[in-house]
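The other protein chains are all here in position, but one chain of the complex has been omitted.
For subunit A:
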């Protein structure tokens, strides 16, 4: 990853890690769903699309995505200059990094417990 993208991913990641809670549900499968659900809709919103939410859970992801997209636009004005393809690529890289920190590279030994 080139330095600029890496730096931008870290800025976006840092915001999530400091301000959000949704990425830290207590089981790996849940974190994976949360990360995908919220970041997926965040990318859509940043690209001007209207996410469709069929279930109440989707709608809940959408709520967090709306707040995140708004904060990203306000705090990181450079995001408004990017093309839709660039935004999608950036959020994809962010998603991978977030999955690593909260799931695949996490040292939390409770992530794989069978029950809640």
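Basically, a contact is a pair of C-beta atoms (placed from the backbone, for glycine too) under 8 Å apart; a residue touches a chain by one contact, two chains touch by 3 or more; residues count from 1.
Quick note on the criterion: contacts and distances are computed from a predicted model.
Visitor: I want to check something: the complex is missing a chain, and I'd like its UniProt protein name from "Acetolactate synthase", "Cytochrome b", "Nitrogenase protein alpha chain" or "Glutamine transport ATP-binding protein GlnQ".
Guide: Listed in its UniProt record, the absent chain's protein name reads "Nitrogenase protein alpha chain".
Visitor: At which residues does subunit A meet the chain that is not included here?
Guide: For subunit A, the residues touching the absent chain are 17-19, 21-22, 24-26, 30, 55-57, 59-60, 63-64, 66-67, 100-102, 105-110, 116.
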